[in-house]
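Subset of chains shown; positions unchanged.
Chain lettering (A and B) follows the sequence in which the chains are written, and residue indices restart at 1 in each chain.
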Amino acid sequence: MFQLIELFAVLAGATYGVLLARRHRMDFVGVFSVAFIIAFAGGTLRDLFLDRHPLFWIKHDEYAVIVFVLALVTSILPQIPSAVERWLFVPDALGMSLFSVVGAGFAIEAGTSMFIASLLGVVAGTFGGVIGDIVCNQIPSLFRPATPLYATCSFSGCWVFLLLRKFGVEELIAVIAGLSVSVVFRFAAIHWNLCLPAAREEAQNDE
Amino acid sequence: MFQLIELFAVLAGATYGVLLARRHRMDFVGVFSVAFIIAFAGGTLRDLFLDRHPLFWIKHDEYAVIVFVLALVTSILPQIPSAVERWLFVPDALGMSLFSVVGAGFAIEAGTSMFIASLLGVVAGTFGGVIGDIVCNQIPSLFRPATPLYATCSFSGCWVFLLLRKFGVEELIAVIAGLSVSVVFRFAAIHWNLCLPAAREEAQNDE
């Protein structure tokens, strides 16, 4: 099951990457690289931090082929239909939630504490996008105030999964519950524009 | 002893991260993430480069809890007293020096040459801040000319520690000496605004 989930997460991340790269008018190499980074960076950090080898995209080498084909096909398309971009938040939310719960699951299996497992889930779920934004030279949206909740949804989903698992709920059900909470929370955050308040520090000495 | 030193280093890094994030008006997630990155990135690179597992913040899972609480408390505070910001260079210098000497010590124990150990000390001591700056989308202050010496202090402290250790001085004394040199050098650099000269290359073709 985790296999299928991971594949969906990779696809969602890569699609998001392709669109981000096209918005920056990159060529095919840029599109593929950004798609690859967004789809794989979070899980790679998870694997490196937990010393899991071979890395998931080295082990499942079909993932990279899929991202390659996706980038190639979308590069040939003259234009991405704007509807795709409008609905992009759906695969993005799915990908983030899937990587988060799977990441937390791998971490707790490796023997970390629950808090560390939830953090690794958030890293796995959100750092693909963070590194993608850094590569495109913009402050990662994760760190910008007044953007709808994102890491918070990932964090909540991880905790729902971890707590259910701890109280003996079957793994599959715990995964589905964590996933659902994260995805629904994210959709709600987008729909009602839920934000955390920004730090109220005076910023006079801001550069 | 290294335990206590590392805890101080983490606290100093996290405090600096919180203030940096607030200056960029980030929300709680941003504040926590930047604090986490600045406190843990240097040591994580050290552990990954030396193949030390589990990573120090996975092993000592209380560190992440402490950073979380620190970010939470400071997010609730309406304003950080400006005195804190004025004295921030003290924990920052301590954190940098502590991570540097501990990093060099771990490296030399892992069997690297002294030069490599001093470089890993500098990476451990300074790359939290470098990655923090990258995440906030500014050129890392480490690489900007006309800023007071920073990596140079870390490098000097590492060498004092490594040379004393090589000549048979007791480890504790070597650590304290290396630390003191690094911290005092950094304070002196700030006080007298000691800088390295910038490269004198003509920059007409600078973009």
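Operating definition for what follows: contacts are C-beta pairs under 8 Å (C-beta built on N, C-alpha and C of every residue); 3 or more make two chains touch, one makes a residue touch a chain.
Model, not experiment: these values are computed from the prediction.
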>> One sequence, 2 chains in place: how many copies belong to the entire complex?
In response: 3
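Just so we're on the same page, only the chains that are shown with their structure count from here on.
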>> Can you compute the centre-to-centre distance for chain A and chain B, using the mean CA position of each chain? Integer Å is fine.
In response: 28
>> Applying the document's contact rule, which stretches of chain A touch chain B when the two form their complex?
In response: 48-51, 110, 112-113, 115-116, 119, 130, 134, 137-140, 142-146, 149-152, 195-203, 205-207
>> Help me check something: in the complex, which residues belonging to chain B touch chain A?
In response: 21-31, 33-34, 36, 44, 48, 53-55, 57-58, 61, 64-65, 68, 75, 78-80, 134-138
